[in-house]
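Structure incoming, see below.
All protein chains of the complex are present and in place, except for one that has been dropped.
A and B label the chains in the order they appear, each numbered from 1.
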Amino acid sequence: MLTLLFDGIAYGMLLFVLAVGLAVTLGLMNFINLAHGAFAMAGGYITVLAMNRLGVPFLVCLPLAFLGAALLGAALEPLLYRRMYARPHLDQVLFSIGLVFIAVTAVDYFVGSMQQNIQVPAWLQGRFDISWVGIGKYRLFIIVVCAALTLALQWVLSRTRFGSQLRASVDDRRVAGGLGLNVNRIFLLTFAVGSGLAGLGGALGAEVLGLDPSFPLKFMIYFLIVCSVGGTTTITGPLLAALLLGIADVMGKYYAPKLGAFIVYTLMIVILLVRPQGLFVRAGGGK
Amino acid sequence: MNRKRRLVGQAILAALAFPSSTVVLAADTGPIKIGLILPMTGQSASTGRQIDAAVKLWVAQNGNKIAGRTVEVILKDDGAVPDATKRIAQELIVSDKVAVIAGFGITPTALATAPLATQSKTPLVVMAAATSSITEASPFIVRTSFTLPQVTISIADWAAKNKIKKVITLVADYGPGFDAEKFFDSQFRLNGGQILDKLRTPLRAPDFAPVLQKVSDAKPDALFVFLPSGQGAAFMKQFAERGLDKSGIRLIATGDVTDDDQLNDMGDVALGVVNSHHYSAAHPSPTNKKFVEAFQAANKGMRPNFMAVGGYDGMRVIYKALEATKGEGGEKLLAAMKGQVFESPRGPVLIDAQTRDIVQDVYIRKVERVPAMNNGLYNVEFDVIKAVKDPGKAK
Partner (left out) sequence: MKTAADGLKHAARWRWWELTLLGALVLSWFVLPGQSLLLNEIAILALFALSLDLILGYSGIVSLGHAAFFGFGSYAAALFAKLVMPDPWLGMLLAIALAALLGAITSVLILRGTDLTRLMVTLGVASILYELANKLDWLTGGADGLQGVVMGPLWTPFGAFDFDIAGRTAYAYTLFVLIVCLLVGRRLVHSPFGYSLQALRDNRLRAASIGLSVNARLVAVYTIAAAIAGAAGALLAQTSGFASLDVFDFHRSAEVLLVLVIGGTGYLYGGIFGAIVFKLLHDLVSAWTPQYWNFWLGVFLVVLVLVGRDKLTKPWTWWKRG
């Protein structure tokens, strides 16, 4: 069913944009940030509030969401996160769970716990029907935006100086620092951009995935699946993992609805059993 | 060793500082206590909020004195976790000596507490949960909310009488969903209709794309939907996004999908959805108008929904029963609750003396914009099925 495939790809791309920041943070700073979903939620709420209360057009909200979440990330990184890099993983998990609780309850307090609804502009509503494939306009939009982002990311990583500095730091932080790279600045920028992307994903996803204060908790497991299955040393790893997850989820629900949620979890466990480092890990690369 | 010493000391002190309560109440002159157990946190927090507001409204309007004694409502949060509910109920009954326990946001919390009600002979008033079997779990349970089968058979009947022959049902993958599916199926087929397929979506993080694809492939006359109240908007958006609303497939549902609490925020995608439920904030009776006005005035414009009316009527039942027994509890109080007939903001209501369940009118409504009410979206009633008994029991 081609339409299903299309839907799965859209879902997968969205998951990728949401999770790529987490993958990079994990790979770069070896930090398990369970609060990543909170940045996505921030972007979503910025969009919803800007659109519903201030009448800002949807397309303007997207970069706003990105910026807002990125600024939030840039503020929190030196303030809080930086102190946690050397800590054991358990501490990081607890810390980020604490942040999630704060974020979730703060949003509940200020905005309320109901599902937020946005009205996407009319030119994004509806669909094209091309022979057997029904292409939802909004989902097509998601795919286009996310694909563009992926290409941009890939380009930055492989063609720019910053990109090679980033890759060097991921491979071996100490040596990179020893070579004179300002590792702190790289971390800050990367964290900010990763959070910004999550925010953008949250904004894009508000229409499709829904938005309420429990968003970080609900989707955290999906982000983590993308990162653990995709590995954290490349961009393409999480991309493929996200696509796999999106398509498997959608197909599974159509063809085997009784199995529903099992498919995703079982698939993940099987993959991790066979390749505990993730499906698409590049060989080599020290810690 | 020092750290352990301190910790031990702290722990022991903390534990002993807890007052062991064997509060002795003079049976006839102390306050009458009502235990209210609601989910104020967690997924069902909006239910708790609505009922809490309704209870406070009732007390504000009707005072807190019955038979010369003060009435005290003790509110506790169970977060919709059944073993917490049970423990809290136990404490309320044993330590606080409440005359009645009320609330219960979701079915498992009521079922978990049922044996306690029987054992301690404390009436239990269910203000929110909607599974048929609850009232059968204990002879002390009285319900003022509704049952899902009650409203489901009503829409099934309506559909059968309105040229809808082939239906696909779509429900969330949990208890109430299965109930809705079962009763719609049996009632609709009883009326000669045909169920093309029965679809389920997972309760958490649902993506409706695959199921909607199946619906559009099968082309039924109508799609019957039951979803918990947060998911209605997302569903309707995706329904419209796939062009299904224009394809001649009607959308029918139970009123949980067009919950008054969220309806106004859903936007135009909700327009035209025909659904059945026992309460609409737009119900055109003077009792309701007063209720809605007072509720909104006391709660910053928040609209009351069917949960709130369950709480409001629950208090009515409790108060009238306490007045009849002059503050006594136990079996006398239960007897005074059974058989109550009154006008609720939702319409006329009866607490059945046999089943202790609620018998009420179920309305068929359509979502429309009401210019007279700020042009907001409301469930506008256009048909009614009177005095529906819960079919889950009616033997």
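Rule of thumb we're sticking to: a contact is a pair of C-beta atoms (placed from the backbone, for glycine too) under 8 Å apart; a residue touches a chain by one contact, two chains touch by 3 or more.
Since this is a predicted model, take the numbers as computed values, not measurements.
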Per the touch definition above, residue among B:I34, B:V98 or B:L111 touching the missing chain: B:L111
Check the options A:L2, A:L59, A:A75 or A:I102 and report the residue that touches the missing chain. A:I102
Determine and list the chain B residues touching the chain excluded from the picture. 1-8, 10-12, 14-16, 18, 20-22, 40-41, 45, 77, 81-83, 86-87, 90-91, 93-95, 107-108, 111-112, 114-116, 119-120, 131, 133, 137, 173-176, 178, 203
Touch rule applied to chain A and the missing chain gives residues 26, 32, 80, 83-84, 87, 89-91, 93-95, 97-106, 108-109, 217, 221, 224-225, 227-228, 258, 260-262, 265-266, 268-269, 272-273, 276-277
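The rule is short, and it goes like this: only the chains that are shown with their structure count from here on.
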Just how far, in Å, is the C-alpha centre of chain B from the one of chain A? 36
For chain B, which residues count as touching chain A in their complex? 43, 45-46, 173, 199-202, 204-205, 207, 209-211, 213-214, 216, 230-231, 233-234, 237-238, 240-243, 261-262, 265-267
Touching chain B in the complex, chain A uses residues 1, 3-4, 7, 11, 108, 113-117, 119, 125-127, 129, 134, 136-138, 207-210, 212, 214, 218-219, 222, 249-251, 253-254, 257, 260-261
